[in-house]
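What you see is the complex with one protein chain gone and the rest in place.
Naming follows writing order (A and B), and every chain is counted from residue 1.
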Amino acid sequence: MNDNVIKVENLVKYFDGRCVLDGINLTVPRGCIYGLLGRNGAGKTTIIRILLGTEPTTRGDTFLLGTESTNLAPKDRGRIGCVAEGHNLIQNYKVERLIKLCKDLSLQWNHESFDHLIETFRLPMDRRVKNLSMGMRAQLNLALAMAIDPELLILDDPTLGLDTVARRQFLELAIEVIQKQDRTILFCSHILSDVERIADRIGILAAGKLVVDCPLEQLKERVKKLRIIFGESPPENLYLTEIVNQQIHGREMTVTVANWNRQKQAILETFKPSSCTEIPMSLEDIFIECTRPGTEPVQVA
Amino acid sequence: MLTLIRREIRDHIVYFIAAVVFSAILIAFLTAAMYNLDWVGSVVFEALSVPILIILVLGFSAMGVTQMYLDRNRRISAFLSALPVTRSRILTARIIAGLLAILIVLVPLTITAIVMGRLTGPPIPISSGHIADILTTVFLMTFACYCLGLLTGWTANKIAPTFGALGLNLVLVSLVFVKGFGPNIKFLLVLVIVACLIRTWHKFMSTSL
Partner (left out) sequence: MQIRIDNASNRPVYRQIIDQIKRDIALGRLVKDEKLPTVRQLAAQLAINPNTIAKAYRQLEGEGIIVTRPGSGAFIANLDSNLSRSVRKRLLSDELERIAVDAFHMQINTETLLELFNNAVEKLNVPSKKPPSGIHKGEDSNE
């Protein structure tokens, strides 16, 4: 059995003639925690909506748990927990009523863990959903998604609106899920520190393409930013492939290279630079470099 | 399914309460008409039948519109789709709820009419077969207007369902009055119902939520 829990094949999506996704290929194997990053409007929510079948593709296919997204049967949906952007809940209902509705319609329900979550989040039962704060709606959404003990969790900006304590609670919750074995999570977040804590793999979406798709621990080793000082004016062409970014100030050249390896090191040394120092990059720095407009879409994979 | 139907009923409880109340009023009228003088009864019966029909028709059409409009604008189906339910089940539950409301009005009325018919005889000289005919047509017409409501209600626009539904309903009702009760009108009504349901089904299943 094909154990890729999420599969995206050549996904192309146009909105009003504007290309939002330009050939996305992505596979998330079972047990992987995948952090999808990208600037606002990059298309992360679109990918998630397409995966869940609420948005049609322009071209290409997406699969969840082996089934095509547009054909998800109720029993498949029962294995998927999702927190959508904007926290899609029925606003007029009281919290209690909404919970009961979900409980009655779900295929499985973990009463113990759900009640524990509601208690931890201190969610008021008799208030209407529209009268909850944004953070509380996020927590309610999260609790409902977790209660069904899902095999696959799809979370679109799950910490939006959460205060510091609540964000930490969410992280701890995510770790609990991960410890359960064989649970797969796909999540989008803008809080890179959170992503760095819990993700196994990272994807960065920019200009409609997945410019980065690699294990997190390797990302910092593969993308290098170097400050090279040359004896005379820098050469026009470094003959290095996969240059993400390049800037020249006099004799100094700052270049960000993807998939750094010995060959590239050797090529660089043939130009005999007078000095070559590595500028340390945090995940945030790498993200900013890779999502700069006009950047060459280089695949770090 | 039961959960979904329960949800529909609870969300639109107003219509169900109104149906019960209306049903009670109609039964009261019918009983009163039966026990009064025959000629008063027949006048009351004929004078009131038109407004009663109009209330039925508009009321259930409004129910159909409300069900679909509220769903779309409160994004109820969007939420439910994330749960293990299919869209077809949501729509089926909705239609069943509508049918239930219609039956709440018509079934007690029918039973009362039959019982009265056996006890005292009809207020106006018509056969029991004729009564059955009338009631079936009324049922079909009400359901057809309900389906028109469902069809026009699935939109974010506030004006379209109100006037669209109203317009279509008036057309339908006038057709019934022109053609009178009979097999032709029944056939027409069934056609309208089927067309509406198919179109509603298609719209509901294919819109992105």
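Simple rule for what comes next: a contact is a pair of C-beta atoms (placed from the backbone, for glycine too) under 8 Å apart; a residue touches a chain by one contact, two chains touch by 3 or more.
No experiment lies behind these values; they were computed from the predicted model shown.
All shown chains touched by the missing chain in the whole complex, by label: A. From the options A:Leu72, A:Ile198 or A:Val244, the residue with contact to the chain not on display is A:Ile198.
Within the complete assembly, A:Ile175 is the residue of A:Ala73, A:Leu107 or A:Ile175 that touches the hidden chain.
Interface residues of chain A with the unshown chain, by the touch rule above, are 33, 168, 171-172, 174-176, 178-179, 192-193, 196-200, 216-221, 275-277, 280-285.
One rule holds for everything that comes next: only the chains that are shown with their structure count from here on.
Once the centre of each chain is set as its mean CA position, chain A and chain B turn out to be 49 Å apart. Chain contact summary for the complex, chain B toward chain A: residues 3-4, 7, 74-76, 78-86, 208-209.
Those residues of chain A that touch chain B in the shared complex are 52-56, 73-78, 82, 84, 88-92, 101-102, 104-107.
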